[in-house]
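Rest of the complex left out; these chains stay put.
Think of it as A, B and C in the order they're written, each chain with its own count starting at 1.
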Amino acid sequence: MADLIVNGQAIPLDEDGFLEDTELWNEEVAKALALTEDVPELTEEHWKVINYLRDYFAKFGVAPMVRKLCKDTGCDLKTIYELFPSGPAKGACKIAGLLKPTGCV
Amino acid sequence: MARLDQGPPHYEQMLPPIIKENYGKWRYHEIPRPGVLKHVSETGAELYSIRVGSPRLVSIEFVRDLCDLADKFCDGHLRFTARHNVEFLLGDASKVEPLIAALTEKGLPVGGTGASISNVVHTQGWVHCHTPATDASGVVKSVMDDLHDYFEEMKLPAKLKIGLACCLNMCGAAHCSDIAIVGVHRTPPRINDEKIQKGTEIPSLVASCPTGAIRPNPKAKSVIVNEDKCMYCGNCYTMSPGMEIMDPKNDGCAILVGGKTSNARTAPSFSRMVIPFLPNNPPRWPEVTEAIRNIIDVWAANARQGERVGEWIERIGWERFFTLTGIPFSDKLIDDYIFSRETFRTSAAFKF
Amino acid sequence: MTEKRTPKLDELQKGKWPSFVTEMKRAAVKSPAAAELVQLLEKSYEERKGHWKHGGIVGVKGYGGGVIGRYTDVPEEFPNLAEFHTMRLNQPAGWFYNTKSLRDLCDIWEKHGSGLTNFHGSTGDIIMLGMTTEHIQPAFDEFSEAGFDLGGSGSDLRTPSCCVGPARCEHACYDTLEACHDITNEFQDELHRPMWPYKFKIKFSGCANDCTASIARSDCSVIGTWRDTLRIDQNEVKAYVEAGLDIQAAVCDKCPTRALKFDYKNNELNVIPEDCSRCMHCINVMPKAIQPGKEKGATILLGGKSTIVQSAFMAWVIVPFMKMEGDYEEFKDLMRRIWEWWDENGKTRERIGETIYRLGMGKFLREVGLPPVPQMVFRPRANPYVFWPQDEIEK
């Protein structure tokens, strides 16, 4: 996929639009990624989810299961989809700069 | 914008009038000729279903052809079966033969009912999947060409259901088929550290291995495989692009037999491996088609009327199956996984 | 791209069985992607390996699944296959179609995709095979317009499917089409928004012949049955005798419970009601003479799945008999309790059958609130390793 341009810098994305190098993530990048996922603005609510995902990932090296995400953030699945129209995996994880969820499709 | 969560179209709008009228009122059926089911209703109505083989992987032109026929003969209705055959539904007996003639002209086979082989439930293979150990459609085409008579006639001891899955994910759900063709790898994954670093949740990858063959390699931010423990299931590849499992030289097909899912007579049963490996030999997989024909011929010659492949084998004993088919037995066929114990012959009674 | 030869694939245009290669070539006439696919496949046939990259995660707005991302690993050679995703669409219950709907599907797919399709995928969906990322949302919008919705993928409910049932079968013990349709609609959220440890499949078969192979292919298998006694029409029995059927050999001797007694003298067939296990065999052989009982419903089985990882499991009985009527609330409620329990207890990528195997049927039954009955097992445990909830014993 085309690179993501953040502050004039080109950040490479993979075909699915996930960061090629998750180390390059920062808040600005998140905002730019959000635009690719139909999230015009990252609200506090969004950040709660994003930060939760990043913390969890830093701690366990994996993305949380959806039930856990909902429980721990207090957002039910409906809210998650309202916040991130393509859902927790393609939407939230992408914006949070996590690794691309694999496997179960 | 799409309407979210509207669900599938309602089936009622898809049913031909004769079915709407006799919905739930069918009394019995007959098979007047191979490929034709005649269902008779309480009301006296008679429905003829003409079953037609499909390659499943089709173009929209094919679908449009079907529509043309359905419009011409069946008032614009048709259905597909659980095994991906097409069924034309006719209220009018006099249209059966003309429809069959039209189908034959198009090269479409009519059959698959009663004691015949039906279509092969199968998967994507090299056409569209990322982890196949063999192709799907090509193997199926080769096998069905070879067994064509058995589709068009009803001369087998019982129904014969073949399934194919191009890798152990088993999307063809072949594991309970009379005959299963399963794509198998035979070498451990080759690790691509870079891909793992970039895109893999290492804990998930480690957890994915059923035999515990994978352990983290923190230095390389990657993993290590204990090759002695690996049995090439490919589950790690599903979790990570860095576990390259495809190996053209050593990928191929295993053959399993004797499964069924119906509860009629005997309980549903798993297919059992009888040939651990046959090479991928495109375009016609001659080793596979021959192996299958051999099994079917021996079954057809020896089984009693109404005996599915597995029922026949369980009656005569697996040891006899190997003698009769001439298939060599090997240690590969002996289970060594979690539920192996139940397969060991804990009895002194067996046939030589 | 210049036209290349495909000698290997051409071989597969020969023979009597209809050829998928011919179909691919038909699609190739209009679709450059389909044309390249023929070439790519020829390459695979030469090299004996696939040419698709790992994974891919694409989708539509509002849903978490339904589209399978696919990219070739040789995009330079096959630029039209650089993106070649699959869209899964819910089939109508029983796989019945009118030609209008089918033609609509074809037209939309001609516009947005490769023109290649599977009728059907092995779970039961309509598979629209090969489209670019860009086309996903518009294609979905149009399919939606035509009355079709997406199927499942990922850790969600997969499109349920059902046998032809009452629409064309005399054996159906409940309305498989209505049940499938109603229940699919009830669980739209579960189908479209992955939220569980792993996938979950439901299949509906009208009787124990299990024409959807549900017991092997679905986490939850709903198999029609009856609670009273099968019905025998003695006049039809006599007709079968006259037609030459050897009832003793073909029917009685193959009855697994030996529940049928044939009276040679009077050409009468009788069943020992409490012995019949409703396997369907006798009914299959003599559909004119034998019918299921009158008090119909279904057996609910749980846990089916195929090989990966812990071995294949067949689904097993968890409710011997349930009425399948009205709004199916009893069934739906059971599903919700099961999913809740699984979601609470399952590990990532663990099917419900595996979760129960790991934690034990006892715990599952207690926590989901299902009464244990001997019908759930072929036979009781052989080991004496009984787990006693410590509140059940006096200390």
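By definition in this document, contacts are C-beta pairs under 8 Å (C-beta built on N, C-alpha and C of every residue); 3 or more make two chains touch, one makes a residue touch a chain.
The structure presented is a predicted model; accordingly, all values stated were derived computationally and were not measured.
Whole-complex chain count, expressed with the shown labels: A x2, B x2, C x2.
The criterion applied here is as follows: only the chains that are shown with their structure count from here on.
When the interfaces A-C and A-B are ranked by how many C-beta pairs touch across them, A-C comes first. Averaging C-alpha coordinates per chain places the centre of subunit B 13 Å away from that of subunit C.
Between subunit A and subunit B the centroid-to-centroid distance comes to 39 Å (mean Cα coordinates, whole Å). In subunit C, the positions touching at least two other chains are 53-55, 60, 62-63, 189, 348-349.
Contact with two or more other chains is made by residues 18, 62, 100, 102-103 of subunit A. Contacts from subunit C toward subunit B in the complex involve residues 8-9, 11-12, 14-21, 23-24, 26-27, 34, 37, 41, 44-45, 47-55, 60, 62-63, 70, 84, 86, 90-103, 105-106, 109-110, 115-120, 122, 129-130, 140-141, 143-145, 147-149, 159, 161, 163-164, 166-170, 172, 175, 177, 181, 184-185, 188-189, 192, 208-217, 223, 250, 254-256, 279-281, 284-285, 287-288, 306-312, 314, 347-349, 378. Residues 1-11, 13-15, 19, 23-24, 26-29, 39, 47, 49, 53-64, 66-67, 70-71, 76-82, 84, 86, 89, 107-109, 121-123, 125-132, 135, 137-138, 141-142, 144-145, 148, 151, 165, 168-176, 204, 207-208, 210, 233, 235, 237-238, 240-241, 246-249, 251, 259, 261-268, 270, 280, 282-284, 305-306, 337-339 of subunit B are the ones touching subunit C in the complex. For subunit A in complex with subunit C, the residues that touch the partner chain are 15-16, 18, 38, 62, 65-67, 70, 77, 81, 85-90, 100-105.
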